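Just dropping this structure here.
Shown here: the complex without one of its protein chains, the others still in place.
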Amino acid sequence: MTQTSAPARRAKSGPPLRNEKSKQRRAEARTGYAFLLPWLLGFIVLTAGPMISSLYLSFTNYNLFEAPKWIGFDNYANLFQDDRFIQSVKVTLTYVVFGTPTKLLAALAIAMLLNSKRRGQGFYRSAFYVPSLIGASVSIAIVWKAMFGDAGPVDQILSFFGIGIGGWVGNPNMTMPMMILLTVWQFGAPMIIFLAGLKQVPAELYEAAEMDGAGWAKKFTSITLPMLSPVIFFNLLMETIHAFQIFASAFIISNGSGGPAGSTMFYTLYLYLRGFGDFRMGYASAMAWLLLIAIGIITLIFFKTSNNWVHYSGDEK
Amino acid sequence: MTTTALKTKTTAPETSIDRDPKSRTILGRSLKSLLFHGVSLALIVVVMYPAVWMVASSFKPSSEIVGNAAIWSSNFSFDNFVKAMDGIGGVSTLQFFGNSLFLAVGSVIGVVLSSTVTAYAFTRINFPGRQLFFTLMIVTLLLPFHVVIIPQYIIFQQLGLVDTYVPLLLGKFLGAEAFFVFLMVQFMRNLPRELDEAARIDGAGHVRIFVSIMLPLMKPSIITASIFSFIWSWNDFLGPLLYLNSPDKYPLPLALRLFVDQTQSSDYGAMIAMSVLALLPVLLFFLIFQRHIVEGVSTQGLKG
Partner (left out) sequence: MISRRNFITTIATGVAATALLSACGKSGSEAGGGTAENPTVVNYTWWGNDDRAERTNKAIALFNEKNPTIKVVGTFSDWAGYWQKRATEAAGGGLPDVMQWDLSYLRDYAQRNQLLDLSEAGIDLSGFEKTLLPSGKVNDKQFGIPTSTNAFAVYYDPAKLKEIGVAEPTGKWTYAEYQQFLTDAGTKSNGKYYGSTDFTGIWWQFNIWLRQNKITDFTPEGKLGFAKADLAKWWNLNADLRGTPAIIPSDKITQLLPKSPFGSNKTVSEPTWDNFMAGYIGDSGVAELKMVAVPSDDPENLGLFLKPSMLMVASAKTKNKDASTKFIDFMVNSPEVGEIFKTSRGVPASKQQREGTTFEGVDAQVVAYEESIADYLSDAPEPPIVGFGTLESEFLRIQEELNYGKVTVDQAVDQWFTSAEDVIKQNA
């Protein structure tokens, strides 16, 4: 759409101008790299370089004091015999598998509720977004811990309804529901994205369906869901990747221990404890690479299966 | 058929299902409206309860906080805040605020500078390898941070930069937060090329086009990036936890953790008050830039 002037110029360029052109092109390339330089530097020094070296470190024994010692696949082999590692995988998977869909369902349901032109819609939308803004902070982790403690407000309210289960914080069976509630509470961000998606669904589609006598459920499954599928895909991918990396809340709620009884030993927390608590840098690097591979595979599966259920309309890139 | 709807961004016409013919009667409408507000308000009560409980608790004496689900108390006072402002171990809470602010403002400057410059390179300049680098940038979007923290830590530690702010800010100045680069690229792609084409014909170079044409046009996305980089930096915990060791350099989240550790949780009131203080700037930001933030999330979502 922007080539209007370029072909015009190209038409004029005869053989003697070739040289001039390639010179120009080289100058353009130089400018390009000059602009790209900060990012390129950052990419090499802070991303690509570290990634390669962490791959290398994952095959070594390294404690910061002595030079890394090559030990082959030992770290990876040891990981699968490490009870705490296996526990951390279980904890993280439970969190991802239960937390993310619950959060997205809540987000979608409330987005559909709010998708109207009624007064106050903007206010509700903003209010629901607030938890997303503050939910991952240390402050909220502290509050969460206080609320779900023994005789805390949550325990009191539940006891009022006759479901007294005591404090959640110290009960290894209740810490996971507590962490999942914390992430579901932050449904605001995906909700806003859903809401924006819902607004793009042309009203004519619904009107046409109504003419055909479609009910609420029919409209939802045959119009809303397919039309929304790119947004659902995006939210699901982002929230899943995000959920794998939960750290601050787990750290604060368990005092950095992953307790009680390993029930909040999230993958990243264990990685941190191994790397920066015990200074087993090689071991932690192996963990980091396994996480990378796992997220890579999940992303791949998402994209591969997306053809079956994500409906891109028209020429969407 | 729906391409137009998807292409028009947030400014899309507010088509809504509200034009449901069944609800066109006045009675049906107000009933529906009542239901809508009823459900919404009930949800608000549930969703906002933790935040309200926290703020209310910060004004209560410690003995009334734990084991108290009620919001109201007859003993509201500012005592907790006075205690919270004392800080920890000779470092005042004001200093923690200052540290957080320095980091947040530094992040904003770094992110805005690096992401706009990089986005310009990706969208407006032709150079070999552009597509490759762009793809790499997209890949880093999905990269878990943890895969690079150990080598990054080793690098900064070898350079003697642990316990300084450099490791926390350098990445922002070097566009390592790919999300913001991506945001800028998406925005810049939608700016009409005719403007810079015209400037080119007038003999303007890339530098001039970037500074005098693009930057002013980028204002909305610069504001969005600033807001989000500020808030993310303000709430960041892992970065400071890894790199900062001296309490006088701590930003608020780390100071809070230190506070929890050191007061042995005996002073619940001050702890909650400090938590509230730590969130205050974020909430103020939200009140002021609400529209930008909500729009930022929805456009980021649609485009991301």
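Note that the chains take the letters A and B in the order they are written out, and that residue 1 is the start of every chain.
In this text, a residue touches a chain if its C-beta (ideal position, glycine included) is under 8 Å from a C-beta of that chain, and two chains touch if they have at least 3 such contacts.
Fair warning: this is a prediction, and the values are worked out from it, not measured in the lab.
S.K.: With touch defined as in the header, list the contact partners of the absent chain among those displayed.
M.R.: A, B
S.K.: Taking the entire complex into account, which one of B:Ser92, B:Gln158 or B:Asn190 touches the absent chain?
M.R.: Checking the options B:Ser92, B:Gln158 or B:Asn190, the one contacting the hidden chain is B:Gln158.
S.K.: Check the options B:Met48, B:Ile109 or B:Leu280 and report the residue that touches the missing chain.
M.R.: Considering all chains, including the one not shown, the answer is B:Ile109.
S.K.: Check each of B:Val139, B:Val207 or B:Ile288 against the chain that is not shown and name the one that touches it.
M.R.: Of all options in B:Val139, B:Val207 or B:Ile288, contact with the hidden chain holds for B:Val207.
S.K.: Using the definition of touch stated at the top, determine which of B:Pro50, B:Pro247 or B:Gly269 touches the missing chain.
M.R.: B:Pro247
S.K.: Can you list, in ascending order, the chain A residues touching the missing chain?
M.R.: 61, 63-65, 78, 83, 149-150, 166-167, 169-172, 255-257, 259-262, 276-280
S.K.: Mind pulling the chain B residues that touch the left-out chain?
M.R.: 88-90, 106, 109-110, 113, 157-158, 160-166, 169-170, 173, 205, 207-208, 210-212, 245-248, 258, 260-266
Note that in this section only the chains that are shown with their structure count from here on.
S.K.: Flag every residue of chain B that touches chain A in the complex, lowest number first.
M.R.: Against chain A, the touching part of chain B is residues 1-3, 5-6, 10, 12, 14-21, 33, 36-37, 39-40, 43-44, 47-48, 50-51, 53-54, 57, 65-69, 113-114, 117-118, 120-122, 125-128, 130, 133, 136-137, 140, 142-155, 157, 170-171, 173-176, 181, 193-194, 197, 201, 205-207, 210, 231, 235, 237-238, 241-242, 252-254, 256-257, 260-261, 268, 271-272, 275-276, 278-279, 282-283, 286, 290, 293-294, 297-302, 304.
S.K.: Using the touch rule from the top, collect the residues of chain A that touch chain B in their complex.
M.R.: Chain A residues touching chain B: 1-2, 4-5, 25, 28-29, 31-33, 35-36, 38-43, 45-51, 53-54, 57, 64, 110, 113-118, 120, 124-131, 133-134, 136-140, 142-144, 146-147, 149-154, 156-157, 185, 189-190, 192-193, 195-197, 199-203, 206-207, 210, 227, 231, 234-235, 238, 241, 244-245, 247-248, 251-252, 255, 268, 271-272, 275-276, 281, 284-285, 287-289, 291-292, 295, 299, 313-316.
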